[in-house]
Every structure is written in C-alpha cells, then in structure tokens.
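Missing here: one protein chain of the complex. Every other protein chain is in place.
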Amino acid sequence: MRTPLLTFLAAVVLVLPASGVLPAFWATLLNMIGISAIVALGLVVLTGVGGMTSFGQAAFVGVAAYCSALLTTRYGFSPWLALPVVLVVTSIAATLIGLVTVRLSGHYLPLGTICWGMAVYYLFGNLDLLGGFNGISGIPPVSLFGHPLLDSRQFWPLVLVMLGVSLYLTRNLLDSRAGRAIRALRSGTTAAEAFGIAPARAKLAVFIYAGFLAGLAGWLFAHLQRSVTPTAFSLNAGIEFLLMAVIGGSGRLWGAVLGAAIVVLLKNALQDYLPLLFGSIGSLEVIFFGVVLVLTLQKAREGLWPVLAEHIPQRRSPVDEIATALAMPVRPKGEGPFLLEAIGINKRFGGLVAVNDVSFSLAKGEILTLLGPNGAGKSTTFNLLTGVLSLSSGEVRIAGHSVAGASPSQIAGLGVARTFQHVKLVPEMSVLENVALGTHLRGDSGFLRCLLRLDRPQEAQLLAEAARAIRRVGLADRIHSPADSLSLGETRIVEIARAICLAPRVLLLDEPAAGLRKAEKNRLAELLRELRAEGLGILLVEHDMDFVMSLTDRIVVLDFGTRIAAGLPDEIRKNPRVQEAYLGSVA
Amino acid sequence: MTVLLSVEDAAVSYGAVEAVRGVALQVASGSVATIIGANGAGKTSLLSALGGLLPMRGRVIYDGHDITRLGTADRVAAGLALVTESRDLFGTMTVEDNLRLGAYTRTRAEAAQGIEEVFGRFPKLKERRTQLAGTLSGGERQMLATGRALMSRPSVLMLDEPSLGLAPLIVRDIFHIITELRNDGIGVLLVEQNARAALQTADHAYVMELGRFVMQGAAAEMMHDQRLVETYLGISGAGN
C-alpha cells in the first residue's frame, strides 16, 4: 500500500505545478523549498551525521551561482556546460576551507565557515567583475530538450529531479562503508581510528560533499532567478540553511526536505503578516526563526522528522549471511617468533612516569595477561601498543616490524585489534553497524563508489562478516538493537565482535570480563580459548582472578608502571612481591 | 553515633543501561562505611550520583533532609563532600588557591581556620603551598583533593578510590587519615578496590556486584568470610 500511495503523491507534486493548475507563486515556493532542501541535505550529513557544522553553506551556493552566472553571461557557456565547471569550483573551494579546519578540534570548522561566509559576501559585493552589490542579471535559462525553462512552473521538474538525485546519493552514502565511518566519528575518534578510519579524511570528504550539494543548488538558483545579488548569499542565508537542517532533524534525510518546507513557507507567511502587526520596519522574521532555532535545540535536539517518523514503520533488509566470505587481509609476513613485543617501553606525562621500562612479548596462540592494581599503567601500556599514545622511549614491534611513530590506523592495518576499558561504541548505531566498523580495513569501497552504489557486493560481504562475528559471540538476537540499549556486559561482547571482524593477529582486551555475569564470563572464556586455538595472540588486562587464572598462559605484573614479576599463573600466585603490591596491606 | 546519610532504593542509568539498581545504605557520624567490588560493578557511578554529579532515582536523605534533587554545589554547601577518582583539581592554580576555593561555601574565618587544620593534617601540602596543583605527584594530588574537600567542613566525606595509583607507604598514610577523620566525628563513605585495606579501616562494608549490593555486614567479620576473600581479596586467597 506504501508504494502506490507514494507514486500517487509523486505524480501530484511533479505534475500539478508543471501542468499550470497551480499558481506560479506556489511553484516558486516549491522551487525554493527544493533548492533549499538540497543545501540542507548537505548540512544534515555534515551536522547530524558527521558532528560538524557550517554557517557558510550560503557562500558555497553563492560561489556556484556567481560562477554559473559569469560563465553563461560573459563567456557564452550554456548552463548545462557550466554545471560541471560550477560543481568542480565549489568542491575545490570546500576542499580548501575543509583542509584548513578539519584537523582542528570540532568547533573551528563552524567558526571558520562564519568568517568564510562574511568574506565571500563582501567579496561579491565589492568585485566589479561580479557587478558589485547590484549583482549579475540576464542569466540565460536552462534548456531541456530544446525547451527553455522560463517559468517557475516549468522549472519545477528540474528541481525535483535534482533533489531526488541528491536524496538518492545521500542515502547511498549513509548506508555504506564510507557512511559508517563518518557516523562513527560523531562519538569520538579513538575507536574509529583503532579500526583504521582516518578521521581527518572522512570529515573532509563529508565537508566537500556538503559543498558539492550547495554548488548544485547554487546552479539551480542562478538559472531559476536568472539574476544573482550578494544578499541572497549572506551569512544570514547560511544560518537559515542550518535552521532548516536543525528543525527538520539533523541526521535525517527527509528532515532536510521537511525543514526546508517549514522554513520557506514560514518565512513567506511571516513576511506577509508581521508588517500588519509591527508596520514594515524590516525583516522581523529573524526573531521568530531565532526563537525556533533555540527552542528546537533545547527541546527536540533531534529535530521534527523523528517525531513524524515514529509513525512510519522501519524496513530492515535482512543480512545475507551466505555472501561469499571476505578475503583475508594481506599483511607483511611475520618475522621472528613473536606477534607483539614491547622492548623497554617508557611513557612520561610531564614529571609523572606512567610506564617505566616495561618489556614483554606475545607469541602466536598464546594468552598473556597484564596484571596490576588500578593505576599501575596497564591502560597506558595498551595505548602505547596501539599508537594512541606516543612512546617516550623504547620500541614496540608487531610481527617483528618496528612500529615507531605509527598511527592507530596503521597499527590496526598490521592486524592489531583492541577493545576499550570504557566501552566505545556508537550509541545510536545498531549492533550490526557497530561491529561492521571492525571490517573497515577489509573493504576498500571509497566515497564515490558508495555514493553511486557500486559497493553492493562488497558491502554484503562486510555485513555478512559482521553478522557472523555477532553470532559467534552469541548476540545474534540483538543484531539490530541500537548499541545504547545493551547492558554493560553485552557492550563489552560487541566490542570483541568488532575486534574479531578485523581478522586480527593480535587481540588486546582491556577488562573484557568487568560487568559480565558468571555465565557470560564462561562463554567469553570459551571464545578466547577458541581464538587462541586459531593462532591468535591475546593480550589481556583483567582483574577477575578466577577468569584470568583458568585462561591465561603467562602473566606479567605491573606496579607503578614497572614490571615487578612475570611467569606462569602458579608462580605469580606464590610471588611475595606480587602479593604485597597487589594486596597493599595496610598494617 | 547518628545516621547522617541514608540512601534508599538508588538507581543510576546510562541510557538504557542500569549501572546501579535498588541500592540502600547508611553512613553514621564517626564511622567508616566501605563499598567494595570489582571494576565495573557500579561503585563509582553510585558515589558520583550521591555527590550529585549523575542523575539518579531513589531517595537520598542527609541529616534529616531529602537532598535527592539538589545539585552538587548545594550538597557540598550542606556538608556532603566528594573526592572523585579523577580528583578534579584546578591544575593551573596553586595548592593554596585550590584549598581556599575548597572553602568557597564557608566564611573567611572558617576558611582561615580550615587551611591551618589541613596543613596540620598534611604537612606536605604546606611545603608545596605555592606550587601549581598540576605539578604535584600522585600522592600529593590525593592529599590535596582530600584537603580541598575537608575545607568545606563536611560532616560526611565520600572518597572514591583514594589509594588509586599510590605507593603502599602513601596508601598507609591515606588510610591513617581516614581513621583520624572518623575519630573526629566525620562519617566516611569509602569506595575502594584495595578491599583488604578498606575492610581493615571500615566499620561497615557493602559488597557490590553488577550494580547491586549482594552482601553487607560488619567489616571485621567480612575479613574472615571465605567466599568474599576468594572473590575480592584476590590472588593470595586462592594461593595460600
């Protein structure tokens, strides 16, 4: 029943305005909604999914509009010929702004875009080439099959098709390997980096994509209005686009359309009625918009779309678990007997020595436990081994290769997977999507391939791999649950499934049994034995003695960042130094 | 000895995950109560909620008043102080400024008297009074955090893992001071992974597992509880 209804609706919106039944005024509003929705769509991905934002999208729209205006009026380009040039120019502008800010902490990007928006606005207004504050007029219309689209009613199908294409591309993106990587960044970069995602690159890609969409909208705008002036691309216009994304629901595709519709219609209504109330003293609708923006962020930070979407049933495509298995990753061949070696590693924070000259090694098919009281330097050691922290001195070798200065992504690429003491999952993503992050390095579908949906065979393999890992750890019945609905114990198990998806040689587990019930612990122990039998090296930090003693092959004991003992479980148990350090008798 | 802090049916959740549920406890003046349990059992969540840092359900009665809805700052003003696991010192400010700010809710005269008392208890802090808090060693940080909490003249002091990352000698000092505070009439609620040290110092103990209290009783008796010894007093229990 859904599809016929949608088809009917689509026919109505497509045909009605174009057929001439609808007044031209309404067609103009629809065009504005459609064009704004394309810009807002970029912001939805940027803000709601990528956790960044931009106040300068209007400036990108302006760059595109001016570029097309200039090319068509001055250099005789046809609008269609100008389109690719326009898109390339806007993307380049976005790349430059993005490159400058994506490596800085979150809020510098929006701050940079405020300044960029101001600068571009004044540039438009003061360049003689662009006609100053009068802008450029006489822009030729777009022709479709030889027919110029002169009237707003004729233009509407073009806007609708472009909006449709933008929605399609964006949906493809979010539902893919590249999209998962972007979504993972919103809740911090540490976990994402540990599975090979390069945060700066993913953020830059999203920013360029948002700029690309703004460029498309700018081209439509220029040829719809057939004239451009700087005012349309001021900072205020940029804020209005952001308002659309926030009201509609940042992070939701259809939120962009909803938000654009609300803002455009509201603005129109307010401009009609406010002067009746206050006299025509200027644009007072900003008061209303400002209040709406603040209230949305205070009361419904997810925007309005989720409120509506509650009533629309979610479709969930089943995971095809019989997809052909992923190829095992190709990694540098191991040299020497050990998978992982720490050779005299040191870490100082200012004057504090957190890890002091610690050495140990982990062989294939072995479980090694790091033991020691809280604060003994175990988690710091983990972070040194995985490249999250840099060594003050010493050396870490993975499969015999020194990894001095390597990033967490590079170390993940060598086959080292980890879990975190404080679980780091993406709360709003499902178990399946979270675990699929672990497969990131085993796929290679890039941004473009994902946009154009050419990634499907590989995506099926990645999801199948994730589903298999979830079944293996015994969480098959929670596969579609959002991560924030799980118990602490279950989240730890999900992290292990995610780590397994990397097809690791070395598994680093930081307190995997904390918060687990007895039965869950037994199952986890069973799983770790299986993995050991498959030849993995497992490095464990754990406090639960029962759990450790029955499982581990060897133990290294740390205290105050220093290795105070190493040996078989029974030796450690009887070591007086360990007893003193670990039990810290008061007497 | 009167009951100063009483908690009924406390629950703390992160999203859909319940970290603490159905917990009840009491702390009396001049006594030490301790909560022991494995990492991830919910001890820190409980203590943070009692300090007003996390939202919780249930009831917290302090000195006869329901303070469940009060924020952290108001709880401190009322006399319920918390020293967190992360210490939360003002790293770019001097030791003395940290202490003076500790008496933010008290009068100038009380602050002056308090600072002398703290310097009396922790002579090391007096030596370091002009040093920046961020440059202190782990033990000194713990002393400063405790001293700062004492500056607000609390009648109940909650300590989260005071022995964390400290050398045995310093741990001994810290527990010695906890005993002193108890003798001065302060009620102490102690969360500690060093279960043996905690039980030796405490009067009453609660054992926490997966967000719930599974056992409670006199600390002295718990020291001899075979199951507890095996689970929480770690490797020696199984070995010896």
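Just so it is clear, A and B label the chains in written order, and each chain counts residues from 1 on its own.
By definition in this document, contacts are C-beta pairs under 8 Å (C-beta built on N, C-alpha and C of every residue); 3 or more make two chains touch, one makes a residue touch a chain.
Operating definition for what follows: contacts and distances are computed from a predicted model.
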For the chain that is missing from this picture, which UniProt protein name fits: "2-oxoglutarate ferredoxin oxidoreductase subunit alpha", "Branched-chain amino acid ABC transporter permease", "Ring-1,2-phenylacetyl-CoA epoxidase subunit PaaA" or "Stage V sporulation protein AC"?
"Branched-chain amino acid ABC transporter permease"
Who touches the missing chain here, B:7, B:82 or B:115?
B:82
Given A:301, A:480 or A:577, the one touching the chain that is not displayed
A:301
Candidate in contact with the missing chain, chosen from A:23, A:84, A:148 or A:188
A:188
Among A:51, A:79, A:372 or A:489, residue touching the chain not depicted
A:51
For chain B, which residues reach the chain that was dropped from this view?
51-53, 69, 71-74, 76-77, 81-84, 86, 88-93, 97, 100-105, 148-149, 151-152
Extract the touching residues of chain A with respect to the undisplayed chain.
47, 51-53, 55, 96-97, 99-108, 110-112, 114-116, 118-119, 122-123, 126, 188-190, 199, 236, 239, 242-243, 246, 278, 281-294, 297-298, 301
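Here, only the chains that are shown with their structure count from here on.
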Quick check: in the complex, which residue numbers of chain A touch chain B?
350-352, 373-376, 427, 484-488, 491, 511, 514-515, 517, 543-546, 549, 560, 572-574, 578-587
Contact footprint of chain A on chain B as seen in their complex:
15-19, 38-41, 134-135, 137-138, 161, 163-168, 171-172, 175, 193-194, 196-197, 200-201, 210, 231, 233-236, 238-239
